[in-house]
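Some chains omitted; the rest stay in position.
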Amino acid sequence: MKALLLAAGRSRRAKPIEDKNFLKFCGKTLIEFQLESLQSAGFQDILIAAGEHNKERIEGVAAQYGATVIQQENLDDGMAGAVLATESHLNDEALFIVSSNDVVEPRAYESVLKASESGADAYLLATQMDSYFPGGYLKVDNGQITDIIEKPGAGNEPSNLVNIVLHFFRKPDTLISALKSSSSNDDDRYEVALDQLMNEQRFEAVAYDGMWQPVKHPWHVLDLMPYFFNKMEASVHPSAEIAESARINGPVRIEEGVKVFDNAVIQGPAYIGKNTVVANNALVRGSIIGDDCVVGYATEVARSFIGDDCWFHSNYVGDTVMGENNSFGAGAVCANLRLDEKEISKSGRNKLGPIFGDNIRVGVNTSIMPGIRVGSNTMVTSGLVVAEDIEPGKFVHGKTELIIKDNRASLDESAREAMKKKLS
Amino acid sequence: MKALLLAAGRSRRAKPIEDKNFLKFCGKTLIEFQLESLQSAGFQDILIAAGEHNKERIEGVAAQYGATVIQQENLDDGMAGAVLATESHLNDEALFIVSSNDVVEPRAYESVLKASESGADAYLLATQMDSYFPGGYLKVDNGQITDIIEKPGAGNEPSNLVNIVLHFFRKPDTLISALKSSSSNDDDRYEVALDQLMNEQRFEAVAYDGMWQPVKHPWHVLDLMPYFFNKMEASVHPSAEIAESARINGPVRIEEGVKVFDNAVIQGPAYIGKNTVVANNALVRGSIIGDDCVVGYATEVARSFIGDDCWFHSNYVGDTVMGENNSFGAGAVCANLRLDEKEISKSGRNKLGPIFGDNIRVGVNTSIMPGIRVGSNTMVTSGLVVAEDIEPGKFVHGKTELIIKDNRASLDESAREAMKKKLS
């Protein structure tokens, strides 16, 4: 049996996160996690649909798993295009399709495989929703899926089963034909083809109650973290140098070469990547920190996802997602709460920091507002308030103008003496 | 004997502090402190003059002390109006009048009561001033007060005795008559009536050398704190969770349900109210913190009075007075010192932070200047400098405008490598 991992998407809604496939959770990228899940479920023949933008990087990973990378030429063709791009690699074996947009536990793969031992033509993984979720609901009749209804609206759900892209097709050639003959040229061409196939073939739902996390918006990265924290094995690598006065509380994984300086606190769950420095009096809690980072003096990183090579210094970073190679001047703040404490950027969260791409520099005492997206290769100067999204490759400064007059004020040395005396 | 506590004032000069009667010192409100002082001096029949604005709240407290609340209809009538409002509740018993504007030790009450055992008609508590104070000085002739002279000016004091509103009247009906016939319609009607009564009755001064603190301006709250710290019994409630690495130094009272996280320091004298969290690396010193507060990571609260439900996070709060339910974004600073280190807002202090009402939100990296008053129900956005008083119910923002250009700067990876190597 073949598996096809759909990884060609451009992560548009996840911007400025460059490529969600390479977000690294506790030392492992999402694509590695998915490939390992496929392997442990028994798949040996894996295809990966990539785009021009990430093909090379995916090939680097694929090699380690013996997977074959296929380039989807036109990414506008969506999932349908990705499947069609693999046509020449398919044969009469069954096909198992997985999307990088849907992260599930490895046992989900096994459930679908196990279910496929009975004789239906296709199986779709489906999660049981207790309350309405804006996804594709399955209409099921006598155990057979007869329709997928996208976002039916609360109260109109045909079942409590929502479609997840872990799909099994016993006869992939029929899927290919259906995709080719699909009347739709839109984003939903894959779903239209499925609808058509359902008229001819028996589709069954495989119910699943484990972790399922769509990864579309940047905050989904934060939503995924608890799962990986739960899986994470707490440990301190023997090469790590932890100052005696530093505190490591709760489940924390500290990798090779990490240094934790005096009075730093790491409050689990937390992951500290290789060669990262957690400096004096810093606080890391509920966060994933990548490799080669510096969490400088008096910095708090709370409930955030931080890529490799990020440097902080006297910053507050809360509920933030960021890529690689970013650096923040002292006093720069990632705000994570509106003044009215209401929902931020339609994320369903009232705590959400800004989202950063890669290679970004932020000046001292600059404030980035909650939910703001800062594109890669951007520099933001000092003392600013950034309350709008910033495109990649920008240089952002302000209009501050100094008024310089002669200083007519005098200092009262006696006041100072008195203050000094009060220090105890 | 009856006692009358004058608590109807609108605390105008204390704005934006909403009602000084309910400022809570080490767990007890000022009005509770005064009612307990009256009770312990033996008063069982207590009247409280309240206004429409605080009657309901005062009734809640009065019930616990068996006190009767009387509403003063027109607050513009001042003290005279308050006393007149109680007329129907008075009988031929003596009347003891206390003002919420004057806070004294319980023994002051006892001194006046004891003095009243001799036969004069009225007694006024008087504190002995070593240097000039802008209050009402008593002119005393052969042990009898013959006049009250308001703010006579330095050098013109008729004695060293300054009037405090702890007044005993053996015949309150004569006071009522004098108030009714008073020629003054102004703020000083009470004093004019006293002057008139002095012509007919024997008034005596009761000298007092204990703590006396007028509570008119917000900084008087800070001035009162040392007294309550001295009275405070240091203790840590058994339910409090104090991290092993946290430091509690000097006289500190920690109430039920408090949590103190790693590396926090509480430097006494200090009071930490119920269920408050003092988070990692925070410093509280010389301060009263209310219930249900969060003193977040890397926050210092120094010599300040903080009401219930206030949240801080990487802030400096020095010499500040604030009400309830306020929240400060990371990096927001309560400045407490002028650049020229001179007196702030005619407070007689060179260290005084801003004063806050209730339900205020302050954005990240915003600076509030010394002595500034921020009214209740106000929001101040991020990155601002607030150097003017803000009325209640305002939304304050700035005129920051970003200039966004293409980023032509490049990063020098070798420089970064070199910096990383230097970290030890």
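Should a chain be cited, it is by its letter among A and B, assigned in written order, with residues numbered from 1 in that chain.
Heads up, the rule we're going with is that a residue touches a chain if its C-beta (ideal position, glycine included) is under 8 Å from a C-beta of that chain, and two chains touch if they have at least 3 such contacts.
Just so you know, these numbers come straight off a predicted model, no measurement behind them.
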item	value
Given 2 visible subunits, total identical subunits the whole complex contains	3
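FYI, only the chains that are shown with their structure count from here on.
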item	value
Angular offset of subunit A relative to subunit B [C-alpha, multiple of 5 degrees]	120
Approximate Å spacing (C-alpha centroids) for the pair subunit A, subunit B	50
For the subunit A and subunit B complex, residues of the former touching the latter	245, 247, 249, 259, 263, 265, 267, 277, 281, 283, 292, 294, 298, 300, 316, 318, 325, 331, 333, 335, 337, 339-341, 359, 361, 365-367, 369, 377-379, 383-388, 390-391, 393-399, 409-412, 415-416, 418-419
Contact set on subunit B toward subunit A in their complex	243, 245, 261-263, 280-281, 297-298, 313-314, 329-331, 339-342, 350-351, 361, 363-365, 379, 381-383, 398, 400-409, 411, 420, 423
